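Down below is the structure, laid out as structure tokens.
Removed from the display is one protein chain of the complex; every other protein chain stays in position.
Labels for the chains are A and B, by order of writing; each one numbers its residues from 1.
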Amino acid sequence: MKRSGQLLEDLQKRKKRQIWLAAAGIVLITAWSARETDFSVVSVVRGFGEIVRFIGQDFFPPDFSAFRSLIGPAVDTICISFVAMVVGAVLSLLLSFFAAATTSPYRWLQASVRAVCSVLRNIPALIWALLLVAAYGLGTLVGTLALILTSVGTLTRAYAEILEEIDMGQVEAVRATGASWPQVIAHAVLPQFFPGFVGWSLYKLELNMRASTLIGMVGGGGLGFSIQKGLKLFQFQEVCVAILMVIVLVLTTEFITGKLRERLI
Amino acid sequence: MSAILEIRNLRKRYADGTLALKDVSLRVHRGEFVAVIGPSGAGKSTLLRCINRLVEPSGGSIIVNGVDAVKASGRQIRRLRREVGMIFQQFNLVERVTVLRNVLHGRLGYRNPIAGALGLFSRQEIEEAKNILRRLGLHEQMYKRADELSGGQQQRVGIARALSQKPLIILADEPIASLDPATSETIMQILSAICREDGITCLVNLHQVDVAKRYADRIIGIRQGTVVFDGPPEALDDKAVGKVYGP
Partner (left out) sequence: MSMEVDWAPAGAARQTGRTETPARRRRDPVLTGAAIFGAVFFVFGLIHLNFDYGQLWKGTLAFVRSWAYLFPPNAAEWQPILAAALETLYVAVVGTVLAVAVAFVLAFFAAENVAPKTAPLVKGFVSLLRAVPTLVWALIFIVAVGMGPLPGILAIFTHAVGMLTKMFAQSIEEVDEGVLEALRATGAGWLQVMLQGVLPCVATSFLAWSVFRLEVDIGESTILGVVGAGGIGWEMANAMRNYEFDTASFVGMVIFAMVYSVEFATNRLKNRIRLRG
């Protein structure tokens, strides 16, 4: 009787020790990283005054006369992220049937589609844009293509996972009626698939909106290009307007997709 | 006998306009075990929560051991609360920490803010917490996480937490409403035995009239925010019950 209490107490103590050890590990790694990057509180404190002064004096007040010239790039940004999401979603829809364990006709096909998507997903959109600029030249095309690639990477996996969670009982039932493969897909798979499909697509639209404001920095068009250009020309008050527009775009997208998602459930 | 708790003309209106307590006056003597009965929504919970200021009273006065709780502010509220233990229907334990730690939470009002926040308790406090758990038969469960315990055991931990405050008064808000009948019986026995042994005054909200009659020294019936019955259990006949619960 007494021993089980003792055992629990020991277990508690060991757990506590583990937590402290993990915490110490994190502190050590962080300290090492800070040392390697010459990061010090002193430099931050010293830099902080400069940052506040810079943002307070050079960025404000925003120069709203630049607003009109920024509408074009802003529309570009919206179009890029939306078109990339739609094209990415369509491509992913096709690919996901090959990437899901439950619907893929061959195992090797499933594995290779997943591998390709993993590469597409794990290389950031900005790097893709950088790689594509050399072949396609500057412009919105590169930005759109880069976002399509990452969209395919993310969405194919997401859709495939939704497919794998589909209730096979319903699929069986439809198949039992003698339905062909496309009929099974249309009548048993899609209805279960739809809410997750839309949810993930909207989420990717949000991500694209954030990313597309940046892709311009390497020549992919849109607001990112205006920000990069303005900073190089020291037109900080114009940049401030562009950044405010980014904020508005991102928050608006978040708001709209959030509302749509609420309606889906 | 001296009154340890004296409530005069207590009134509570919530922000949404509902009048939970109309005009409640009552005196409770040291060591009394009082059951408060009444239909749900009668204001039982509000009455208890006004006493330790979890709910802000709208008017009247509540004298706890000579101090007016309604006028108490900041530091005084903390002092008041640590002298008044509370037990809840849903036990309200911090489920992810050990049973012992949950009992020690009863000492927070006595520790200085920083030490208490960091969970530093004196050796004596820990020893006392262990003794309370031993008294309630939970010694073996001391180092278990609170959510590993059964409902009845969790409520005993809730009682232990209140006891570790060394309270003058214990407020129990429907302590057995989430438990099965057998466990309910055990919990009521423990609660009444401990209050009698330690001379702790106890106010228990109950909705089972039979339980109230068996354990309480005195029963207070509340209906629509007013006291409609106040007397010994023997006096609570069918007619009186009808007055409390209405046609």
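We adopt the following convention: a contact is a pair of C-beta atoms (placed from the backbone, for glycine too) under 8 Å apart; a residue touches a chain by one contact, two chains touch by 3 or more.
In this text, all values refer to a predicted model and were calculated from it rather than measured experimentally.
Peer 1: Would you list the chains present here that the left-out chain is in contact with?
Peer 2: A, B
Peer 1: Which residue from A:L8, A:L70 or A:L126 sits in contact with the chain not drawn here?
Peer 2: Selected residue, touching the omitted chain: A:L126.
Peer 1: Any idea which of B:G66, B:P113, B:P181 or B:P247 touches the chain not displayed?
Peer 2: B:P113
Peer 1: Please identify, in ascending order, the residues of subunit B that touch the omitted chain?
Peer 2: 52, 54, 77-86, 88, 90, 92-97, 101, 105-111, 113-114, 116-119, 158, 161, 165
Peer 1: In the full complex, which residues of subunit A touch the absent chain?
Peer 2: 26, 29-30, 32-34, 36-39, 43-44, 47, 50-51, 54-55, 58-59, 75-76, 78-80, 82-83, 86, 118-119, 122-124, 126-127, 130-137, 140-141, 144, 169-170, 172-174, 176-177, 187-188, 191, 210-211, 213-214, 217-218, 224, 227-228, 231, 236, 243, 246-247, 250-251, 260, 263-264
The rule we apply is simple: only the chains that are shown with their structure count from here on.
Peer 1: For the complex, which residues does subunit B have touching subunit A?
Peer 2: So the residues of subunit B touching subunit A come out as 98, 139-140, 142-144.
Peer 1: Taking the complex as given, what residues does subunit A use to touch subunit B?
Peer 2: Against subunit B, subunit A makes touches at 1, 4-5, 8-9, 11-12.
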